[in-house]
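As you look at this complex, bear in mind that one protein chain is not there, while each of the others sits in place.
Labels run A and B following the written order; every chain starts at residue 1.
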Amino acid sequence: MTRALLVLLCLLALSAPALSQAMQYERPVDTAPREKDIGGGYTTPEVQKPLPRGAWLLILDFALLGAALAASVWLTIYKRSRRAVVWLSLFSLVYFGFYREGCVCPVGSLQNVAVALTDPNYRIPILVTATFFLPLIVAALFGRAFCGGVCALGAIQEFVLIKPVRVPRRLDQALGLLKYAYLGAAIWFAIQPAASRDFLVCRFDPFVSIFRRTGFAHMYAIGAAFLIGGMFVGRPYCRYLCPYGGLLSWCARLAPRGVSITPGRELDCGLCNDACPYGAIEKMRADQAGCLYCARCYRSCPVDRKESGLIAIEEIRPA
Amino acid sequence: MSLRATRRATLKGISRAAALLGMSGAAAFLVRKAEGRVVWQIDTARCINSRAGEVGVKVCDLCLKECVVTQSAVRAVNEYSQCGRCNICPAYFNVTSAVSEKGVPSEKLCPRDAISRKPIGEVDPSDPANNFYEYVIDEAKCDGCGKCVMACKEPAGLGSIRLVVRHNLCVNCNSCAISTACPKDALTQLTVPESISASSRPAHSQS
Partner (left out) sequence: MPYRLAKTFGGKGSGRGQFPSAITGLALGARGRLLVSGGPHVQVFDSETGVPLARWPAGSPALSVAVDSSQRIFTGHEGCIEIHNAAGVLLDTWKSADRLGQVTSIAFAKDSIYAADSRNRLIRRYSPSGQWMNDIGGDNPTRGFVIPNGILTCAVDAPGVLHAANPGKHRIERYSPDGKLLSKAGKFDQLDPAGFPGCCNPTYLALDARGNLYVTEKAPPRVKALNPDGRLISVIATTDLDPLAKNCPIVVDARGRVFVADPVRLVIHVYEPTSTEKAL
């Protein structure tokens, strides 16, 4: 069943040409004709041993991750442009999702980091370490910018959300605890001895088979269920299950900056509260731990729209 | 700002500093020991399609079926230096098909026609049996079904064709689906001692 998989370790895969031969098939073959037996100027062709994705491409992937994070922060909390965030999400969905097939993915990497921290024999490449920590550091400074325009798993859900319903706050909070349980389980299974190790997050990654256009029925079924549910409940995987989301929300709580409903500038109209499909605005204030950086609140905000010249506010005087 | 708010902000700042410090420490620890990378590799001596000492077993096509990459990252590779260059290659021809007027089987074995055959050396055009032949597997067509591998193995052939994980195609899943399914545990993870700086050398000449 583990067709599921996962990933991340694509980053891993730089290697020398000798690699493919590292495991030798020991069999004496002296009966195959040599070049001098064959004659006619024949030369034995070199056996193809293709290299993994080139190092500079992997560095490009990481650079794009960093650039996308920076763009997410800039476009959301400085430009406050929902439209730009949508475009950024589309880029991330296409590049990190469909083109790289879910492979620049900090979500699954948390398991590899957990293993590498506990198993002296397990090593991960520097780029995997960097890919794992960069979004967390950004979250500790600016909030969950990764979840907004960068994460392909989030983006695919973002685009199916057509009719958000509000999840009762108690239920929302209770379901939100699931991701911590999942995080704990993912780490627990990952740090087992090598023979019994399991990578739960990979195994149950809901969207990777969609990104790869291949996979097994049950994987598609899980993905489809999240996408259908996600038409009405905003980003259910991100809010209730994503174990990396759990880490990000811890970091985001500490962030000095982030999406904010600015005191003093607001109209107390509550439009942002209605616009947030993720239940991340509470008492007219953004909850950094739950904010997924979608910028819908800014789009709905009459003050922002007025400042952008999109609308004019007129005072309605009683006749 | 109220005293309480100030205290809260201070606490948050301290926590943030601690978190960032902790993450930097963990990252530094991982970077210091990051000198190997892990890749998947098929042990030819275990793979049922190539392991010697077993004949009459069914071809295993799990590498084709299980791999999460659309056209499996496992491909058949002909190790030319060990290839017998036979006239009648049981991996190229379906040897059980009717013999054509040219004296060779009328059908090919590969369902995707991924193997090409050409006479090499001092070619005798009048008698095809008088020549050596080179068999090249088109990696773009191969999907790792293993048929040619099984047909080439001892004692029928020299076993020059094996299934190989193509590192340029493999996405290096944490739990390789093929390894989970493989009845012979032929897929193993290999830690290759190599640093990123070492791997960014220009590649050797690759075809």
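We take it that a residue touches a chain if its C-beta (ideal position, glycine included) is under 8 Å from a C-beta of that chain, and two chains touch if they have at least 3 such contacts.
Treat the numbers as computed from the prediction; the structure is a model and nothing was measured.
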- prompt: For the chain left off this view, which of B:Ala45, B:Ile88 or B:Leu190 is in contact with it?
  reply: B:Ile88
- prompt: Which of these touches the unseen chain: B:Val123, B:Val136 or B:Ala181?
  reply: B:Val123
Statement: Absent-chain interface residues of chain B come out as 53, 55-56, 84-90, 95-96, 98-99, 103-105, 121-124, 129-132, 154-158
Residue ranges of chain A at the interface with the undisplayed chain: 30-33, 37-39
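As a convention for this text, only the chains that are shown with their structure count from here on.
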Query: Hey, how far is the Cα centre of chain A from the one of chain B, in Å?
result: 28
Field: Residue ranges of chain A touching chain B (in the complex, touch as defined)
entry: 1-10, 12-17, 19-20, 22-23, 25-27, 29, 31-33, 37-40, 42, 44-56, 101, 103, 108, 111-113, 116-117, 120-127, 129-130, 133, 136-137, 140-141, 198-199, 202-203, 208-209, 212-215, 250-251, 253-256
- prompt: For the complex, which residues does chain B have touching chain A?
  reply: 12-13, 15-16, 19-20, 23, 26-27, 29-31, 33-39, 41-45, 50, 52, 66, 68-70, 77-85, 120-123, 132, 134, 136, 139, 154, 158-160, 162, 164-175, 177, 180, 188, 190-192, 194, 196, 198-200, 203-207
